[in-house]
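Shown here: the complex without one of its protein chains, the others still in place.
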Amino acid sequence: MKKVTGTISATQKNLSDESKEKLETLYADVVATRKMGKLERFIGPEFYRVIRGLFNTPASIVGMILLFLFVLVAVFAPFIIPSRGGTRDPYQIPRDGFSSIPKPMMSDWVKQTPESVPGWYKIVFHKDEWVHLMGTTSGGYDIFYGIVWGTRTAFSSGLIIVLLTLSIGVIVGSIAAYYGGQVDNVIMRIVDIFMTLPFLLAALILAAVLIPRIGRSNVPAIIALTVFGWMGYARLIRGDILAVKERDYVLAARVIGVKDPTILFRHIIPNAIFPTLVIASMDIGGLVLSFAALSFLGVGAEVGYADWGQIISFARDWISTLSEYWFMVVFPGMALMLFVLAWNLIGDAVRDVLDPRLRGSI
Amino acid sequence: MNKKNTSDICLRVEDLVMHFPIKRGVFQKTVGHVRAVDGVSFDVYYGETLGLVGESGCGKTTTGRSILQLYEPTAGHVYFEGNDLTTMKKEDLRLARKDIQMIFQDPYASLNPRMTIAQIVGEPLKVFSIVKPEEIREKVKDLLQLVLLNPAFIDRYPHEFSGGQRQRIGVARALALEPKLIICDEPISALDVSVQAQVINLLEELQSKFNLTYLFIAHDLSMVKHISDRVAVMYLGVIVELAINKDLFAYPLHPYTQALISAVPIPDPVVEEKRRRIILEGDVPSPADPPSGCRFRTRCSIAQDICAKVQPKWREVKSGHFVACHFAK
Amino acid sequence: MTTYIIRRLLLVPLLLFGVTILIFGMLQFLTPAERASLYIRDIPKNERQLEIIIKHYNLNDPVYVQYWNWMVGKADPITGEIHGGILRGDFGYSRTGSEPVMDMIKHRFPATLELALLSVLPIIAVGIWLGVAAAVNHNKFIDQLIRVLSIIAASFPVFVFGLLLIMIFYAKLNWFPTGRYSQWVLEEIVSKQFATPTGFMTIDAIKAGRWDILLDTIRHLVLPVLVLSYISWATFVRVTRSSMLEALGQDYILTAREKGLSENQVVRKHALPNAMIPVTTMAGFTVVGLLGGVVITETIFNYPGIGSAAASAATQLDVVTVMGFALFNGFILIAANLIVDVLYGVIDPRVQLS
Partner (left out) sequence: MDKLLSVNDLRTHFYTREGVVHAVNGISFDLEAGETLGIVGESGCGKSVSMLSLLRLIPQPPGKILSGSANFNDIDLLSTSEDELRKIRGAKISMVFQDPMTYFNPVLKVGKQVMEPYLLHNDVSEKEAEERMFEMFAEVGISNPKGCAEDYPHQYSGGMRQRAMIAMALMCSPEILIADEPTTALDVTIQAQIIDMVRKLRDDFDMSIIWITHDLGIIANLAQRVIVMYAGYIIEEAYVKDLYKKPLHPYTIGLLNSLPRLDMKEKEKLNTIEGIPPVMYKETNLCPFAPRCQFAIDKCLNENPPLERFDNKRSVACWVDVETGKERK
């Protein structure tokens, strides 16, 4: 049997040793074998491709920077604007009186002020007392406080809904794909039925029914968005599992005697779940938007809770004088818009990497 | 080749039938069947290479997969070393597959892209606990050496390799369980011309080294002629002719075999100039609705009334030369 | 092709059944007293009377009995008059609207339909046009611009965008007022000086030759149409662009170029017909999106359609009304999906065989 070497120059007898050496080095470059970098080997080829796609697109870099800023705000919320301290719920926006007239920007903060004045505030505004940086809503809720602490609400509600919908979708979709036949048929018809109601309207109803039963909080909206939000993932994972099931390497695994559960968890699911995972994580932005919309319509977070959509909903009562009270819409609206934009910019780049139809278009 | 005893038979396929239902209409009722394999019988002897050749859609790949019970055959039996695979329980079958392995056509699709070479080639060793877990890596390196791959590549992923190299990895995986029979399902048709010979030579070397038995499925007649001891020709779900290599190519008896052989171009203009081609009319009929009687009669130049009525018998015309044609002598 | 359509049609009753089950399931969260408004208009405050009603309409009975009653209606034991029954077109009585839900839908649906129809056509026309422009100029400036704009549009919350428009064009400039018509038009309608037989203000105004009313209607429609359409527009561009890019990357495009067709002809004759297949499906989803979108849009603009009614009913926890609207929307969507499916079969010849 032939000796195996890195190259085939062993069979080239007419070459001088010097040339053989040169060939060895050249061959490493010329040969079709593609070498993977350390990072790629560590995180896996597909994930690497996604990451590389993210850093290759200027738009997604902007998105990542934006998102990073939001993470900073969420993490450091107590240092940006402290709560009122004590045992009081920090997510309850402090209200400066009960006047129905919104207070303008930079007006004095009289009641329920934050417990301390952080250093950055003194440096930027040269003041030792809090003012309403972005004004208040009707009812005296401080908009700046609501936006900063609302960042946490956005991340947590988005993450919770994605995790819930993804789990349901993956389980239901996998069952449909794995068992096939009538099980698949029944499950997919149920998916169809859930999809015949418009997403937002359906969520609106469910939240409205749930509120009298379990009280007004974030929970009814989260449940409602979950119940009507899992179908997309179920369809996606089902399609991918069905495709992977037919691949030759699954047949090959059967041939070498791998047991069925191992085939499912080692060969099928890891190769099928990746697009679903990535798409789902990119959906956080859109879900935060839907959650905010429910809050805006009045079936989301309770009044006074630090949530962007809830703050904007105050503006509904001031339609004809919005030009005067613009800060009630513009600041929380921009926070929401930039948050969703960040996710969408990243999501767009990721979809380009994942979309097999666009793959190869260089 | 002399007459063989039954003890020499490694694999016996008896009247293997594989029909796939066609579902149509409002209620997805089964309206017919694709008769991919429609009554195929042959033996494979220890140590030989049986070539199974035919055009696309003739059922050769389905035959290979039904032998391994990757599809559940509609009817018929597959005996491996005397044991009927079609009636085996799932777990017994899994254990029996240890001795029958397969090499797949598409080296890009048959390797799990998320596993390294060590994992891919090591998996069968792990499943059957052939060697101790800590020795798997060493064994994988030996296997790579065996298929002429650099053992240093052991931690690489499949997409870091070219088609020919991937096919070697597939061969190494098949060899890991030290099987007796390997079903090679078009192992070279996806490879570049200059790489095909490398894989063929490797398969031949391994055969002589480990006394392997091959069922070599291919559409490339020249390659089948090169590697096989005996050749079976399939057309539309049935075997029309089976003979030892020399006989089949020198004295083909079935009109289809004759046409097939004449259609293969030979890389020599001098020879080509003198050759007379048999050009078959039309296309292969649909396996969902095969012609009555002899399957080939619609394209056959010597077909007569009897061919439409009576399915030709599978008979041994000369010693070891089987054919299914009314007029073969 | 026929079997394909029949299969789709057979699915419709199944979906209808599923939707009623889904809605009815959600109704079970209500107390029997609240469910009473499925059958009668005035729910008495008196405990004893309430119990009689609950008993009359089997509101404490097993779920399947209630479902049956909900579907076909329930006769009043004294008068023999049948109340409720989805199949009879009785969706219950709306507490917030102070009229039967079905009447409310009849009054308000034309307004919503007018808004939606005026939005759909620009979305499809502009969406396809921009999507094709982006794909043909793949990776060039126009492509990048359209792409970034559509991402921004998709990220802009409907209610924020709507409120900003109101802030500028209504509160500040007073160009485009909210609502459906001005006070003086309303007075003319109420005093029957101006008839609205079709329910569509634009058509009725044109038919009557009342250009002043038409102008007023348009002033009220501009902003809602803009707000309702821009998000769907973004998704439409996206889908058209990617399916067009896919089509342009196919081998038959090379064949078309090889034949000597100009780039324009290649796009028009060969790429576009193929790219339209996924776009058709998208059009169906767009209708779905629009009907979901009217909830917020109509709420912001105080536009008297079914969306704003559903939203205000939801916030006042008038569940029977919201359910009625949802059921109605579900039926419309099933019809829309059916149309899309059939269209799909017509456009793609490959569907006909399989």
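Here the chain labels run A, B and C in written order, and each chain numbers its own residues starting at 1.
The criterion applied here is as follows: a contact is a pair of C-beta atoms (placed from the backbone, for glycine too) under 8 Å apart; a residue touches a chain by one contact, two chains touch by 3 or more.
Bear in mind that the values here come from a model prediction, so they are computed numbers and not experimental data.
Though it is not drawn, the left-out chain touches A, B, C in the full complex. Only one of the listed residues, B:Leu16, B:Ile200 or B:Cys325, touches the absent chain: B:Ile200. Screening C:Arg48, C:Lys192 or C:Arg350 for touch with the missing chain picks out C:Arg350. Residue-wise, the contact with the chain that is not shown comes from B:Leu280, picked out of B:Cys10, B:Val78, B:Cys184 or B:Leu280. Contacts to the hidden chain, counted on subunit C, fall at residues 250-252, 254-262, 269-270, 273-274, 277, 347-350, 353.
Interface residues of subunit B facing the missing partner chain: 55-56, 162, 164-165, 192-198, 200-201, 204, 219, 221-223, 225-226, 249, 259-272, 277, 279-280, 283-284. Contact residues of subunit A toward the unshown chain are 7-9, 11-16, 18-19, 22-23, 26-27, 29-33, 56, 362.
Note that in this section only the chains that are shown with their structure count from here on.
Looking at contacts between chains, the pair that accounts for the most C-beta pairs is A-C.
One finds 49 Å separating the Cα centroids of subunit A and subunit B.
In terms of their C-alpha centroids, the spacing between subunit A and subunit C amounts to 27 Å.
Within subunit C, no positions touching two or more other chains are listed.
In subunit A, no residue touches at least two other chains.
Residues of subunit A that touch subunit C in their complex: 59, 189-190, 192-194, 196-202, 204-213, 285, 289, 292-293, 296-299, 309, 312, 315-316, 319-324, 326, 329-330, 333-334, 336-337, 340-341, 343-345, 348, 355, 357-358, 360-361. Residues of subunit C touching subunit A in their complex: 11, 14-15, 18-19, 21-23, 26-27, 29-30, 138, 147-148, 151-152, 154-160, 163-164, 166-168, 170-172, 178, 242-243, 245-246, 249, 288-289, 291-293, 295-296, 299-300, 302, 310-311, 314-315, 317, 319, 322-323, 325-326, 329-330, 333-334, 337. If you check the complex, the residues on subunit B that touch subunit A are 65, 68, 70, 94-95, 97-98, 100-102, 104-106, 109-114, 123-124, 127-128, 144-146, 148-152, 155-157, 159-162, 165, 170, 173-174, 176-177, 205, 209.
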